[in-house]
Structures are given as C-alpha cells and as structure tokens.
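Have a look at the structure below, then the notes.
Every protein chain but one is kept in place in this view of the complex.
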Amino acid sequence: MNPIKTEIGYCTTERIYVRGHDLANDLIGKVDFIDMMMLVVLGRKCEGNERDMINAIMVTVMDHGLTPSALAARLTYLGAPEAMQAAVAAGLLGAGSVFLGAMENATLMLRDLVKSLPENAGDEQFLDIATAFYKDRRVARQTIYGLGHNIHVNGDPRIPALREVSQRNGYYGVHWRAMEQLEAVSGILGKRRLPINAAGAVGAMVADMQLPPTLARGLTLISRCAGLIGHVLEEQSSPTGQALWDLVLRQDPRNAVHS
Amino acid sequence: MNPIKTEIGYCTTERIYVRGHDLANDLIGKVDFIDMMMLVVLGRKCEGNERDMINAIMVTVMDHGLTPSALAARLTYLGAPEAMQAAVAAGLLGAGSVFLGAMENATLMLRDLVKSLPENAGDEQFLDIATAFYKDRRVARQTIYGLGHNIHVNGDPRIPALREVSQRNGYYGVHWRAMEQLEAVSGILGKRRLPINAAGAVGAMVADMQLPPTLARGLTLISRCAGLIGHVLEEQSSPTGQALWDLVLRQDPRNAVHS
Amino acid sequence: MNPIKTEIGYCTTERIYVRGHDLANDLIGKVDFIDMMMLVVLGRKCEGNERDMINAIMVTVMDHGLTPSALAARLTYLGAPEAMQAAVAAGLLGAGSVFLGAMENATLMLRDLVKSLPENAGDEQFLDIATAFYKDRRVARQTIYGLGHNIHVNGDPRIPALREVSQRNGYYGVHWRAMEQLEAVSGILGKRRLPINAAGAVGAMVADMQLPPTLARGLTLISRCAGLIGHVLEEQSSPTGQALWDLVLRQDPRNAVHS
Partner (left out) sequence: MNPIKTEIGYCTTERIYVRGHDLANDLIGKVDFIDMMMLVVLGRKCEGNERDMINAIMVTVMDHGLTPSALAARLTYLGAPEAMQAAVAAGLLGAGSVFLGAMENATLMLRDLVKSLPENAGDEQFLDIATAFYKDRRVARQTIYGLGHNIHVNGDPRIPALREVSQRNGYYGVHWRAMEQLEAVSGILGKRRLPINAAGAVGAMVADMQLPPTLARGLTLISRCAGLIGHVLEEQSSPTGQALWDLVLRQDPRNAVHS
C-alpha cells in the first residue's frame, strides 16, 4: 500500500504547515495570494518575472459577462440560493475541451509541435514544420487549438496585450512563435487567416514559462471562480435567473411564461 | 420582463469591457489579480489597506493538506482524470455551513450582534451584550460560529497572525472585539473557553472591512480552488486516490481489497 | 474511532453483497429498479402499494422542458462535451430550497403541522390549527411550502392525478389533508387562494407514506437525473447551447454576437 500523504501540508495541535512553512508565522501577512498559490501548487514561490505573467493570465480569463459558465451559475443559484458554492461549482463544470480547458490543450499541442523543431530553426524551417503539423492534425481530425474566435473575427484584442506582457517579462519564446506560425499557416492553407485567441496566447505563455500544462486550465479555474463570485453577488442584488428562464420559455410559443 | 444584462462586462467585435474598463488596454498587464477580483466582484479596485487584508484571508484558507474537500477532489479525479474541472468542483461543493461557508455565517452573526450595541459601548457593556447574545443563540439552538477547533484545542495558531494583520492595517474594529467577547463568554458560561477559529477571525475581518458577507465565503472558494489545483497536480505525479479507496475498504474486514 | 463501514454493501473476491443480498444471484434479473432503489436506500424492498406511489412521484418530477436545471446542464455540456456527468451534475446542483429541494421542506413542514394535531381532529379543528400554523409561519417569515405556482395560477394539473393515485393506494392521509387545509387557509387569509403545487403534493405523499423526508428530495434527484440525460442526448443531436448563449447576449445591445 502506498503511504497516503501529501507534500502540500499537515497540522499539528500547535501549528499548520504548508509546503514546510509555518502558515501562521511565515506566510499569513507575509506572502501574497500569488506566491501562496505557487507554493501550494508547485512547492515554490514565484521566480523571475512569473508573477507579472500569472497576473496577466488570471486578469485575462476572469470574466467578460454572460458566458455559459456565468449563466449556469446564475440558473443554479436561482434554485439553491442557500448553497452558493453549488452555483460556483456549476459554473466551473463547463471548463472543458471547448472553453477554458482548451488552454491546457493548447499548451500540450504547442509543446508537441516544438518537440520536432531542430535547435536554432530559422523562420522558414519553422514555417515548414508548423505547416506539416497543421496538415497532420487536420488529416487526423484533431482540433488545432488556439486559433479563431467567433466574435473577435478580426483578431482577439487580448493577444497584443498578452504578447507585450510576455515580451516585457522575457517569456516570449518558442511556443509563442509556434502559435504565431500556426496563425500564419491558417492564412496560407485556409479560406481566411484564423487569428490567435486567448486559449492560444495563454497556452503559449504557460508553455514558454515551462509550467505544467495542467496549470493552464488550473489558473483559469481559479480566476473564473472569482468571476463567478461576482455573478453570484450581482444575482443577489439584481437577479436575472428568473428572467433568463422566462426568456428561454418565450422562444417556444407553446410555453406559458411565469407571471 | 427585466432586462437581462450584467454590469460585470460585455464584448464588442473589437473590445472586451469589464466593469467599464477596456480589458486589453487598461487591465491586462496593468492590474494584478486582487484588483481585478475586486473590480469584477465589487465594481472597484482595492481601497485603503484592503489588499493586505484580502491577501491574508486568502493565504489563510487556501489549503492545509488532506481535508475533506481535497479528498473529494482526489477521489473524483481517480474516476475522471480527463475532467479535472469536475474534481475541483467536487472539492468546492463541501464549502457549506460546516466548513468554509461558516465564515459567511460568522460575518452575518457578528453583524447581528453588533447591531444591538450602543455607540461607545464600554468593555463591560460589550460583555453583557455578548453574554445575552450567546445565551439567546444557545436557547434557540443556533450555532455560535467562529469558536472552537477540534485539533487546535488550545488556540488556533492563525488567529494571532490575522489579528496582527488587521491591527496593522486599521481593520481591528468592533466585529473583531465582538468575536473576542464571544470567546470570553464561552469561558465564563461553558466548561472550557472555546478559542476563536479561522472562521471567526475571517468573519470578523470581512465584517470590519464592511465587505458583503457573501464575500467571506467567496474569498475562501477562490482560494480553496487554488488549493485544489495543487491536489490535482500532486495526484497526477503521485496518485493517492486508489490507496485512499483501499484504505477505506480495509476498515471492513468483509471487503476484499484491490490487488 | 467509529468503525467505517456501510450497511449498503461490500465485495469479496467472489461475490458482491448489497444489503445482505448476493447481487449477482439474487438481484440482477430478479428485482426491478424501484425495489433495488428501496433496498439500497432504506434496506428493504417496496411494501404495500409503495411502488405505485413512488412511480407516480418519479414520473411527476422527471422533466418538463427547459427548466433552469436543464439549461444549466446544456450550457455546461457546451463547454465540456467530453464529460457529460459534469453537465448532469450541474443540472442537479440547483435542486435546493427553491425548486426540487422544496419537496423535502414541504414534507418536514407538514410533519411539523400534524404534530400539533389532536387525534381524531375534526375538519373545523384541523382548519383552526392550520390557520394558526399558517399565521405563525408568516409572522416568523418562514416560507409556506407547497402552495402557489406562477404558471399554473389556477391550479397545478398534476395535483388531481397525484391525489387520485394516493387515494387509490391508501396513502391519502393526514398530511394530504393538512396540505389541503393550508390551501384553504391561503384563500381565507390572503388575496387569492394559492393552489397546491407539485412540491406540496409530493411532500404530502412522502409524509403519508412515512418515508424519510430526505427521500422527497432524493426521489426528485434520481428522477431529474433521468430528465437531464434526456437533455444531454437531445443536445448531442440538435444542440441549443450556443443559441442559448447568443440569445442572452442579444438582450444587451452592447454585445456583439457570435457569427
């Protein structure tokens, strides 16, 4: 039998230890949320310019209004206002392959592409490899993550900002370049160029920071959790849940709608 | 019909707005996670010394090892490793009246106690009112939140650290004092003094900061989400889920255990 | 330490036991779902006419179209089609005090009302007690469960059918009568008579069957789970998730909508 223990923490009668640090004496009031998160998740505080990068990622993905995850949370809150954790959990459950989880998939895909790249590959060679990679995935009917957006059809406004943050902090590396090559390839091979989306940029950032791919999805879950708390608070003061339901019922004229 | 809209954000083809700010130009790379969280949740960035307080709360509640929420997440991950968001959601679902949600209840309780307190109440008057409040809740069989801990029986080590942070930042106010009076009352009326626990301290902090009570639970959900990502990552590299299951099965000798 | 064991079941290398029965030899192919459910949940198969009552309850609550729980499930499925269990779980999470959980609350409320009823109470005495009970709850700002419906304002069509099933099977007892008295009181004391709704009828049925109140919520969770599978399957063949999202975005003219 494996020993059942975690390196994350344990408690004695007198003390609580997190990653070997005394929580009360060494962490509370002394480290901030981001360092604590890195400590719990990776066993070490931020290094280099990681903090700015992580802040940028988390600011990017926190919220932008009535997304499916916000709607699922609000509709759940309507039925169970005594259990707001359930509304938040409902909102997180959609972070799968299509939406937020796509960031993890983009990280994995970029690491995969970059593996077949010779050291010191020039731009042309890079483009060739990206082209082959793109074609292979199309043939195998695998999603090419990180490209295209059905609202920001001319380019996702977050991408230049994320690129700038990455460059400023020294994390504009081979995965960012791979993502950009894929965008270029999409313009060459497809009907129209598919601009990089947030999943692509965050995927590249996590890969260029050499963080575990799981963290691409993980950071979005944490940040989106904050966004969902915002939706729950707004729902408390100016509820939309019932109106959402009525709006949907009204789409099918057979339905009577709540009076 | 109510208009269905949110003040949190909206998207045009060219821009994303969060609380009226242009996400790409004004927020990414310019504000940190805590300010963004406050913006999304409350519609404003941190004021005064709020940032230090919020960091201290979130550092306090993030994780301390194999709690029920961590175990629920790990056992869920065992069955569905392709959907880590489901494991994280399972871990958050227990944040109810007994564990993390108790922080919200403590905030509400302290606000309730303080309401009946005359301005400029002296210590003696305060103690009288806390005593009456304590007795009333006992008679009505209502939980007195924020007191007692079944591991840290001589005092929760986090409390002095949280008090110090609150004092340093100017948020050691009437709700903190109310919580302390309740601790004192427990020693006078009960068999043994019940020390303030983390729910009590966080409840007092949120109340003294005049934040919405929901945020007491909300901040713990966000921070615990980070803790759960840590457990999922550890589960990926050194899994415990199967061993946990086997450990439980072994408690009933009628069970055969996985080989 | 408590022994950690369950009376529900255990496994040996050769056999699986559920409530003491050999699953493979005594249950599979020999009992139906309803008996198995009763066995697992209550430790015994159906007795008397329980099966008809339970079928009627479960048929009543399974589904009736695009409810908030169905919408939460569909919006979750949109983001994570690889994890349909997460969509189903999201749909169940709203079964709280307002919607499906209200059935449990109605059962508890009716048991409470009936406690103060003398044996052989006549109709007049019953009405007096129900009136006092109704007023007390109004004064204490406690919800009176089981009354009123904002679509079926002239009466919930399910109630006569459920009453008939209860009468036919010998479970039209004091809790059903208490629910009907509350309906009558609502007409006497309020602006308009509030007809019994499904929560009220199911609450009365569970109470008159002397089943645990938790089972009122439990049966609805199981049956709604079937309804949600129906929504997931329909979403697979004729998806609505994206259209739902677009519909909501379109309510706020500031939003661009997916093309």
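Brief remarks on what is shown
By letter and in written order, the chains are A, B and C; residue numbering begins at 1 in each of them.
As a working rule, contacts are C-beta pairs under 8 Å (C-beta built on N, C-alpha and C of every residue); 3 or more make two chains touch, one makes a residue touch a chain.
Predicted, not measured: the structure shown is a model, and the values here were computed from it.
Here one chain is not drawn; of B:Leu78, B:Leu108, B:Ala121 or B:Ala184, the residue touching it is B:Leu78. On the side of subunit B, touch with the chain left out of the figure occurs at residues 65-69, 71-72, 75-83, 86-87, 89-90, 93-101, 150-151, 153, 241, 244-245, 247-249, 251-252, 255-259.
In the full complex, subunit A touches the hidden chain at residues 3-6, 10-13, 17, 80, 82-83, 85-86, 89, 93, 248, 251-252, 254-256. One chain of the complex is left out; on subunit C, the residues touching it are 1-11, 13-18, 23-25, 27-29, 31-34, 36-37, 40-42, 52, 54-56, 58-60, 62-66, 70, 83-86, 88-90, 92-96, 100-101, 151-154, 157-158, 160-162, 164-165, 168, 212, 214-215, 217-219, 221-223, 225-227, 229-234, 236, 239-240, 242-244, 246-247.
Everything that follows uses one rule, which is that only the chains that are shown with their structure count from here on.
Here the CA centre of subunit A is 37 Å from the CA centre of subunit C.
As a whole-number value, the distance joining the C-alpha centres of subunit B and subunit C reads 31 Å. Among the residues of subunit C, those touching two or more other chains are numbered 80, 82-83, 86, 89, 93, 248, 251-252, 255-256.
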